[in-house]
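Only one protein chain is missing from this complex, and each of the others stays in its spot.
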Amino acid sequence: MTKVHTARIGILTISDRASQGIYEDLSGPAIRDTFDDYLLSPWVEEYRCIPDEQPVIEENLIAMADEAGCDIIVTTGGTGPALRDITPEATEAVCEKMMPGFGELMRQESLKYVPTAILSRQTAGIRGSCLILNLPGKPKAIRQCLDAVFPAIPYCLDLIEAAFLENNPEVISVFRPKQK
Amino acid sequence: MTKVHTARIGILTISDRASQGIYEDLSGPAIRDTFDDYLLSPWVEEYRCIPDEQPVIEENLIAMADEAGCDIIVTTGGTGPALRDITPEATEAVCEKMMPGFGELMRQESLKYVPTAILSRQTAGIRGSCLILNLPGKPKAIRQCLDAVFPAIPYCLDLIEAAFLENNPEVISVFRPKQK
Partner (left out) sequence: MTKVHTARIGILTISDRASQGIYEDLSGPAIRDTFDDYLLSPWVEEYRCIPDEQPVIEENLIAMADEAGCDIIVTTGGTGPALRDITPEATEAVCEKMMPGFGELMRQESLKYVPTAILSRQTAGIRGSCLILNLPGKPKAIRQCLDAVFPAIPYCLDLIEAAFLENNPEVISVFRPKQK
């Protein structure tokens, strides 16, 4: 049964430099703007900006899902091959089930733009009634990836008994199969 | 060396409601009909219908592979993101090696029809001389997915020393590379 409540969307920027104020976080706002474009239904935001430390990422994901009650948490950053890129491992550590199709489709979509798309280790998973989704760090790639996977997200939230999302059909299409 | 024996094909419907008789299992018969269409070589069926309980799924997969001697077990149901969907985890728990290419191709194929294909967590793996393959729950999607991956299945069974499958080339093509 879908919960009739205002959706709470977590935006988690994972970046050593942005979290230290060395540069401005442009990725978190890019996610916010995208959801503003997509959604007609009301939503509130839970925003955090943290360093690339696995225990810190895990703590924040858990708090945002379990305490703040996020229906979806979208992370940005930390999905590459470099030593400090540890977002997918932290995501997997806090999820009960993994959703490999999200990462596959995002990489396939990004491959249309850059061959280095295969270096992205983005994944997604479920913790309780919360979908956790990794996005790339760059604002332009964020929109490309969300455009690719968002059509499946409202139905995914229905299935995990999270908030009902109503899309703006002039901006993005979503798909909900007929209920069984 | 390929075994010269009658193939045994396991069909495992995983559904709380079908296993309680709340509705009729249409997915198991859809798999049976598909293999009837595909195969010229004789085969016998090992059919079971069980609830979405991980220990029950694992027990049945093990018994069907090790005791009943199935060459391939095809599951249907339980691959989505919902709380009770636990088929991929049970599959992974009983397999010695995982075959990620099956899930990737099935999701890619299903994406031609519905954007929610990325919510499917279907996988495949090997237990001894048995290939275990997860299919979606809906009969129409079952056929779409099997049409996509079946061309590789007879050679896979050759490689794991399971039964030799002879396809009906008027219905489906299969590929066996020249032996090394």
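Letters A and B mark the chains as written, and numbering starts fresh at 1 in each.
Going forward, contacts are C-beta pairs under 8 Å (C-beta built on N, C-alpha and C of every residue); 3 or more make two chains touch, one makes a residue touch a chain.
None of the values given here were measured: they were computed from a predicted structure.
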{"item": "Which of B:99, B:118, B:146 or B:163 contacts the chain that the document leaves out", "value": "B:99"}
{"item": "Hidden partner chain, touching residue among A:103, A:125 or A:154", "value": "A:103"}
{"item": "Listed residues A:29, A:51 or A:80, member touching the removed chain", "value": "A:80"}
{"item": "Subunit B, residues in touch with the chain not shown (by the definition above)", "value": "97-102, 104-105, 108, 126, 131, 149, 151-152, 155-156, 159-161, 173-177"}
{"item": "Missing-partner contacts on subunit A, residue numbers", "value": "80-83, 85-86, 88-89, 100, 103-104, 107-108, 111, 114-121"}
